[in-house]
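Right, I'll just put the structure down here and ask away after.
Of the protein chains in this complex, all but one are displayed in their positions.
Let's look at chain A:
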Amino acid sequence: MCVLKVEHISGGYQQTPIIHDISFEVQKGEFLGILGPNGCGKSTLIKIISGIIKPSSGRVFIDGTPIEKLSKRQLAKKMTVLPQIQNNAFPATVRETVEIGRYPHQTGFFSSWSEEDEKAVIKAMELTDVLKYQDTNVEFLSGGERQRVFIAQALAQSSELLILDEPTNHLDIAHQKQILDMIRREVTEHGLTVVAVFHDINLASLYCDHLLLMEAGRMKAYGEPHEVIIEQQLMEVYEARISTQAHPEQPKPQMAILPDFEDEKKEKTVSLSNIQMGADYVAFIADFPLKVLSSAVHNAGLGWYRTFINRTVPPEYDIENVQTEFMQYIMNNGFSPTNTVGMMTAVDTKKAVMKEYPASFGSLIVIVTAGIGGAVDVSRAYQQTVFQPIGTINTWVIINGKLSDEAFVQGMMTATEAKSKALQTENVMDKWSNTIATGTPTDSLLVAATQHGKYMQYAGPITEVGKMIGKGVYEATVEAIRIYKREMEQ
């Protein structure tokens, strides 16, 4: 059911039209976010929808009725508009403030307070969690609490359509989340319909079903968040460099600002000289953070880190407490737990193979430790019933260059293929199936790039960088396996 329908509206103040031909519909139980740069006409649009400004052309329908056909009071029962909050000129308690929301429902000369009024006020205060402050003066509440009181006032108005102008402006993230979670719950569970102006693109994307992006009074885009939060589009409208990425939990795009400044002039490259050998670890310590994609024990995934360590642990190492133990280990050795990627192996890290390969784009460093005691053939692994956590091949590929996201993923693939090929060359067998192994059950891989120098969009086997990854990982892994075999023979 269509609660709000905006049909080709244009208009603004007196001679200057601000809004040009905007149309959209909002269904019952839908949350629409309005986005756009400062001065694009968001507030004017809200004023036209709420009937404060008459459009010069076009119409606004609420529940199928044009708003000019409704009396002010009838309109107030159907639609609540909450402008940006201003400070109260006079003291009022929370309850008094929320009770104001019942104004359109009170009629008659003496307009007495009904049971329905009372219920609506209590419910609104409960939903916004301000019931406990009901006798407190609004002046004495924090910004977030005050905002909740005004939202309670809006909810007490009990209309099915709620229009909000920047409902979480100036609030800290806890209060932003609290208020938007609450509004979202009302939308999802009780079919409230909400139209809200947002400054924060990420919040709008997270909480809204649809977004309307405005530019200079016109509709630039309308649709689900993934149809609106598009890098190129936002960069055009906001005239700022941004990048979009996935939200870690919700299927909603998020954006990040890309700052335009050079932090340092000096050249940013790494080499084998960044390696430091410890008593039971090998570490790679850069002067600046590298972009890393890894399957490490500590700080796995995608991120920016300065230090990578590969640590020797005894075979009887207790894997249960690995997260806290590893964090403690990192700190004990003087590294920063938030700036370090950590892996471990049963192999002595002094035996790590370290190679540097010059290339047309810069250079590439490969560091490998290999233990192949539990080597498996991945195509036969389903037949295995016993897990043997012995032996790990840890591979680091560190590139002087700038990789795209897809290059990171292709780099991981190329490195893995090279590793498998090395196992094949060295005739490493899966003891269970008696076929040639492709890896071990606990291999880890790290691909890091300085993100300076040449940009490389792809890293497949026949790209410049892919060729070096293949060659480097293959050679280093073969050498590491040979070292391992020699150790075993002794």
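The rule we apply is simple: a residue touches a chain if its C-beta (ideal position, glycine included) is under 8 Å from a C-beta of that chain, and two chains touch if they have at least 3 such contacts; residues count from 1.
Following the convention adopted for this analysis, contacts and distances are computed from a predicted model.
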item	value
Per UniProt, the name of the complex member that is left out, chosen from "Heme exporter protein C", "Iron ABC transporter permease", "Cytochrome c-type biogenesis protein CcmE" or "Response regulator"	"Iron ABC transporter permease"
Which residue of A:L35, A:M79 or A:V282 touches the chain not shown here	A:M79
Among A:T128, A:Q157, A:S294 or A:T369, the residue in touch with the chain that has been omitted	A:Q157
Option from A:S10, A:Q106 or A:N202 whose C-beta touches the chain left out	A:Q106
Candidate in contact with the missing chain, chosen from A:N88, A:S114 or A:Q457	A:N88
Touching residues (missing chain, whole complex) on chain A	47, 50-52, 71-77, 79-83, 86-93, 96, 100-101, 103-104, 106, 111, 153, 157, 163
